[in-house]
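What follows is one structure encoded as structure tokens, with my remarks underneath.
Of the protein chains in this complex, one is absent; all others appear in place.
So, chain A:
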């Protein structure tokens, strides 16, 4: 039968749904059919009616519809209470993404009702005067306690609410698969996906159904289920997993053969036996799978985390495999896993075991290099070697053996043992050649020997250094072979040339190599690296071939040289920086810039050009292209001007810092004259003064002796020049006095020797007293020709003009004397005048002293000064009083008198006798 059903809402004429329902009708049937309304039935009266028609192919057409039944009313509102407000549906559970219609019904049409969804007011469609509906499309999950919707009557304490529980969508189980480890239990696993559980609502459940056996089990877990294999009879399995919750279900199926789903258990008892340096035996066990199953086991050998070897072994229960080609003293890991050999499904879990192979003798000779230097005249060889790699050491190096053999003389081998921690040693040798063997020792034995020959003669070290350019990859070094018999080459350099030790490095190269790239992580820009290329001869001796120097990248100099200013004149000065080392700079010094600036001069000197400094100031620049020229003369400068200069080196990367200018002020033009003339004069004067001071006694003897030496007086020559050839100096020895006679004693001529308080001017001194020393001849009758000598060094009184035809003439007195000095009166006057002048210059009260000087005979004296016509022997000698005025002395010291005259010192009484 086919039933056509109509459903109306609110009133019968408002048909909202028409549908057919077909079913087989039996006798006295009670048919059930249901319909779900989007709008909760409580909010509106619904009506339903139906009609039927035969729907059987056996009954021929035409088939007619029956009449419509009467409308049946479904009114849920009648069962509601008297509450003023209702909200439907109550606590509905829907799946996320569904559409939900909510309605409220109010008893009082005048009530103003507002509704809220999660606190936000919502506005619905009014279905009736007191019914409104809200349609929520694609509701989303907010929280497990549901989405709150409530309505309230304004101005009244009436509130009604519902909770809409939104469940996550139930997902189809993913990765559903089943497997067995022992043919007794099948374990099925899957990924359940999102949990759809809600509070007070049951979560999703999982059911496992096997179609061949028709068995069904409820799984205890959400992601796995165990199925017991009854017997060996069932080979094929068709499982269906059904996930179900309150809103629906999802299912997934899998069909498989049991023997194709074998997942063996993890092997056990993995051991290493007979572990040598290169071999080891691995044994393990597996859990048996049935009586006929064979397992394929995979044995991995891992070193440092990487699989080195992989072997497949088919076993039943016990596995064994001999691992070979192992490295001595190396840690390995053996790892085993197994799978069904017939139908591979999955590898079992892995079991692993670490082991270390035994040590073996080092397999490779050390890489040895040497450095020969002379210490205290003896060649000292420093040997360096690179530690053997783990691959070649084959164990822990215990020590190094260094054997030294003299090649020039027959002598015993010298063996040195060097600790394993050292990477070199130092040997002091002589000028002979030595062959040095170096071996590394571990517990299993020594390494092959590394042989090197050194000689005390360092060879040709004078090799011109060339430049080499550095790149990002390092230094590309090339050389020219020299002898053609080289067995190899060595390039030597220091990683840290500025340090001590400089971390010597070397690189061995084969004999057919003439270039290489030297790279090191230690290379830094701005550091000069020196490379030395050695040729290794067939005798294993190293000869220096070439020297190279270069920078990985040249930098601008960071410092400027210390410049010394010299030869400063008013127009020039010289700059010199000879201490500046060009080798230790961050680049090859190509030259220098000399900067000069002056406020006085706006134009640059010849050879200079204008330049702008970083601070935008202008200056003059001169470039010196020769890095070895370390002096520069600044010329054409203005006197008394301030100049600022700066000398900075430059490399290919730029010049040094342009910051610290040095000020120089040129002197005026005459200062150098002053320096050249006055300074020497001052020096000379000082020298004279010092000499005078040091030779004061000598000067006194020469210039102003206490008792003048007549031979040294120039008066004699003066007198001679006045054509008095008869005048001469009388020698004392020639004139032997035998009597003293006072021939004249003028009045008032008493010389007051003791009158210190009385000046000489107060003394009557107009006619000085003379003592005459008379000769023994009786016939002496009067004053004859006699020699008169005076010491002109002293101020002296004039001699008696009447008693002496000769009188002393001072050089100073001669030019200024108006009258002829040949007249005794004039002379006396002149002398008196001079004397009085002298007295006037003498302090009053000073003591005066009269000396009596013995006149020498004309025949005696200096033979050199003899006159051409010897004078006749004199008949008498005349003593002439001389006065000396010693400053500051009351009386002359007696010793002076006694030493100066052959006469006996006489006291006053004797004088006046």
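FYI, a residue touches a chain if its C-beta (ideal position, glycine included) is under 8 Å from a C-beta of that chain, and two chains touch if they have at least 3 such contacts; residues count from 1.
Rule of thumb we're sticking to: contacts and distances are computed from a predicted model.
Colleague: Out of "Myotubularin-related protein 9", "MTMR9 protein", "Cardiotrophin-like cytokine factor 1" or "Tubulin delta chain", flag the one the UniProt entry gives for the chain missing from this complex.
Modeller: Hidden chain, UniProt protein name: "Cardiotrophin-like cytokine factor 1".
Colleague: Looking beyond the chains shown, say which of A:31, A:80, A:159 or A:255 touches the absent one.
Modeller: Answering carefully, the residue with contact to the hidden chain is A:159.
Colleague: Which residue, A:4, A:52, A:148 or A:298, contacts the hidden chain when the whole complex is considered?
Modeller: Of the candidates A:4, A:52, A:148 or A:298, A:148 is in touch with the missing chain.
Colleague: Just one of A:118, A:235, A:583 or A:701 touches the chain that is missing; which is it?
Modeller: Among A:118, A:235, A:583 or A:701, only A:118 touches the chain that is not shown.
Colleague: Spell out, residue by residue, where the missing chain touches chain A.
Modeller: 90-91, 116, 118-119, 142-148, 150, 157-163, 165, 199-200
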